[in-house]
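Below is the structure I would like to discuss, written out as structure tokens.
With one protein chain withheld, the remaining protein chains of the complex are depicted in position.
Labels run A, B and C following the written order; every chain starts at residue 1.
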Amino acid sequence: MVEKPKLSEVLAWSGPQIADFLSGIYEHSSWVAQELVEQSDGSTSCKLDGISTIGELANAMKQIVDDSSTEQKLALLRAHPDLAAKVESMRSLTTSSQEEQSSAGLQSLTPEERQKFTTLNTAYKTKFQFPFILAVRNATKYTVLAAMEGRIQNASHVEMASALTQVHKIAWMRLLAAIDVDNRKGFLTCHVLDTANGCPAANMRIHLHRLSPSDKAGFIDEFFTNNDGRLPNGPALKGDDPFIVGTYEWTFFVADYFASKGTFVSGVPFLDQVPLRFGLDDPDEHYHVPLLVSPWSYSTYRGS
Amino acid sequence: MVEKPKLSEVLAWSGPQIADFLSGIYEHSSWVAQELVEQSDGSTSCKLDGISTIGELANAMKQIVDDSSTEQKLALLRAHPDLAAKVESMRSLTTSSQEEQSSAGLQSLTPEERQKFTTLNTAYKTKFQFPFILAVRNATKYTVLAAMEGRIQNASHVEMASALTQVHKIAWMRLLAAIDVDNRKGFLTCHVLDTANGCPAANMRIHLHRLSPSDKAGFIDEFFTNNDGRLPNGPALKGDDPFIVGTYEWTFFVADYFASKGTFVSGVPFLDQVPLRFGLDDPDEHYHVPLLVSPWSYSTYRGS
Amino acid sequence: MVEKPKLSEVLAWSGPQIADFLSGIYEHSSWVAQELVEQSDGSTSCKLDGISTIGELANAMKQIVDDSSTEQKLALLRAHPDLAAKVESMRSLTTSSQEEQSSAGLQSLTPEERQKFTTLNTAYKTKFQFPFILAVRNATKYTVLAAMEGRIQNASHVEMASALTQVHKIAWMRLLAAIDVDNRKGFLTCHVLDTANGCPAANMRIHLHRLSPSDKAGFIDEFFTNNDGRLPNGPALKGDDPFIVGTYEWTFFVADYFASKGTFVSGVPFLDQVPLRFGLDDPDEHYHVPLLVSPWSYSTYRGS
Partner (left out) sequence: MVEKPKLSEVLAWSGPQIADFLSGIYEHSSWVAQELVEQSDGSTSCKLDGISTIGELANAMKQIVDDSSTEQKLALLRAHPDLAAKVESMRSLTTSSQEEQSSAGLQSLTPEERQKFTTLNTAYKTKFQFPFILAVRNATKYTVLAAMEGRIQNASHVEMASALTQVHKIAWMRLLAAIDVDNRKGFLTCHVLDTANGCPAANMRIHLHRLSPSDKAGFIDEFFTNNDGRLPNGPALKGDDPFIVGTYEWTFFVADYFASKGTFVSGVPFLDQVPLRFGLDDPDEHYHVPLLVSPWSYSTYRGS
């Protein structure tokens, strides 16, 4: 496996090297990466100036697409493979696209579903004049069919915005797959509030696991909340090694906490070990993932 | 393994048989079961009249304890084993009590924790004049120590109420372990609301698993919500076989749903497969366990 | 004041009458109403067939706009008045537009704010080639300026979708203002769950007020929830007279409820009389507006 270059290394390369490296981020549309490093008159672009995070790099490329003409946008959309052809051959796709627009689900279509898929796919192309694009890793056939059924009803100007959102999302996943983000600024924090008693949940036991990527999966750490209901020693994850883009899970030992507080919980508690499963998508952002909990209800949200 | 009698069978027994069978539900306090079937003058009690569910049976026994004198209540509390002695020998406990007040955690106390435990346990008995009782299945040492530290600060009248709550909970767990509840009236329902778009979440995929008891654990079923965000064919669990007291988990395919709606979710979605883990404690009750969800937040509660 | 025709009356008119009546729903774009009743070859359209609610009428007109060409959409957007000119003169607007895009706030701009407004407004028109449109009744200057600052950063295809959303919303408000919706199908329901005790909140007192429109404002009714936490006699509002588009407020007597349950609330309760203020926008829809509440937290949502 070829090692991924670090972001700081990529940013130190020459313009042509960068443009070459990023040429496949937008499907068959190397002009986006080209414009990132070079102006239309051939002089050097300053669009890389001031960029230090992968989010800023993604935004700079997105901005180029967003500022392009309607014709360029349509060309970009049309450069994407047709899902039907993909299901047939799996050959015409760039390797990246195979991963992001998994056809696994589509290969298990029943004859009836295949008929529905083909009809929708053809109608979609006829109506919008570009192929159906869906940026969902490991999308199942249910998701693909439901998305097709929903989006084919959109007005053309709405669906164009929708399709470009998918394209930007694919670009983001490709950037993360291509570049090793060092000096990550992101961190993960937590907070537990006891909504039955109106106070922070002190001394609650919490476990943190990483669920994906699979080669980094496993138990990470155990915490006991402090008197303010927060982790006792700062962020649960911080820095290059632990703060990895992927899926994580808190486990909150809720029944134990309420038992120790004297709040009634039933024999088989309605809430005992409460899992919160969440994704970290940007290696440079702060993710605050709290729990508001009573013995009979809870909620969570992306906080700040 | 001896087969458990059905509730309908138990209720058909003679008074003395019932009193004998239920004599251990309240620790070393067979007078509770005795009073259930017999009045103080020796005549038959009518406290079993009208009882048809295990919840009603538990309430009838609880009522006897609650209506007893302060002296009787104290005697009941004092009939419970001392946790310290239990940790030493594991011999003086009734078998049931060993299961409900697991000492597993207490057997792994560090010397420092053991010192703390002994000090708290002694201080507790001195202050309240009855042993510390905690009805938490598989309680860890953390829970036991935290509960001791919290409850020792209670006023005596508050702690008496707290200890009796534990005793009633132990009685409930013993009843469920002793009796096979047939003709269960309980059922499990679900509802998913999309709080980003202000509508029911239609066509969301949901899986249901049973996590415990272990011999009944496994995948149960897959559902797709209808246009009102509910399960398409009534309750997910209903009737004797499937509606088993234990721990369950919904898995909601949230990112797929929002992708098909065109609502933006990130590359690694903040919420993708959302697990809700919950306990069913009473075989005759309705459990409504809904999900309110946006791509960035969710909540659940025991509904109705 | 001219009396508004009923929806059923309008739908019984001739095609030309309907087209004339609805000609101003989309700003200076009578072709939308025209196309509703007539095909491009002059023959009668069937787009009114099957319509029986104002929501269906609005959707039919929206569909015509959504299916039109990019040039027609741009022409529709450009038919809207320039906010700057509006602030200057208040004369070039159709009467409807004056109400929906209130310039009240803009007339109180400080010199500094006026400078900012003019700069943003000019930049917006230059970038997108159509005027800034914001469908917010009684919009304050804060909202207008914040919306301008946010939307000017959009890509052109995103902002086109955003502007058309505003246009459809204006059309909806104009339809509601022009037509008297009889035989309303909408109704309002409630449900209160006690998340501290994990059960429906029975016997909670609730008041319902209408806050707007002002000529219909006032106290509507008092309710006490039943054992399932619901209103005892069906919907709180149902039928033509009470189910009026406007703003409403539930008041839940939460501290009283918890006091009667024996759940602790403080001297000045954190939650006492809890107001939920919400809008009913569509006379034919079901609005379910529940409360999930503990003494220290609550939530609400548009349910179903």
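Methods note: a contact is a pair of C-beta atoms (placed from the backbone, for glycine too) under 8 Å apart; a residue touches a chain by one contact, two chains touch by 3 or more.
Values in this document were obtained by computation on a predicted structure and should not be read as measured data.
**Q** Could you run through the displayed chains and say which ones the absent chain touches?
**A** A, B, C
**Q** Of the residues B:S45, B:N197 or B:S212, I need the one that contacts the missing chain.
**A** B:N197
**Q** From the list B:T70, B:T110, B:T126 or B:S214, which touches the chain that is not on show?
**A** B:T70
**Q** If I consider the whole complex, including the chain that's not displayed, which of B:M160, B:V245, B:V274 or B:V289 touches that chain?
**A** Considering all chains, including the one not shown, the answer is B:M160.
**Q** Write the list of subunit A residues that the hidden chain touches.
**A** 191, 193, 195, 198-200, 228-229, 292, 299, 301-304
**Q** In the whole complex, what residues of subunit C lie against the chain that is missing from view?
**A** That gives, for subunit C, the contact residues 134-137, 139-140, 142-143, 146-147, 149-151, 154, 162, 165, 169, 172-173, 176, 203, 205, 224, 245-247, 253, 255-257, 259-262, 264, 266-275, 277-282, 292, 296-302.
**Q** Which parts of subunit B face the unshown chain closely enough to count as touching?
**A** 65-67, 70, 73, 155-158, 160-161, 164, 195-198, 270, 292, 294-297, 299
The rule is short, and it goes like this: only the chains that are shown with their structure count from here on.
**Q** Based on mean C-alpha positions, I'd like to know which chain lies farthest from subunit A.
**A** B
**Q** How far is the middle of subunit B from the middle of subunit C, if each middle is the mean of its Cα atoms, in Å?
**A** Here subunit B and subunit C have centroids separated by 46 Å.
**Q** On a C-alpha centroid basis, what's the spacing between subunit A and subunit B, in Å?
**A** That gives a centre separation of 38 Å.
**Q** Taking the mean of the CA coordinates per chain, how far is subunit A from subunit C in Å?
**A** Those two chain centres are 33 Å apart.
**Q** So which stretches of subunit B touch two or more other chains?
**A** Expected reply: 292, 299, 301-302.
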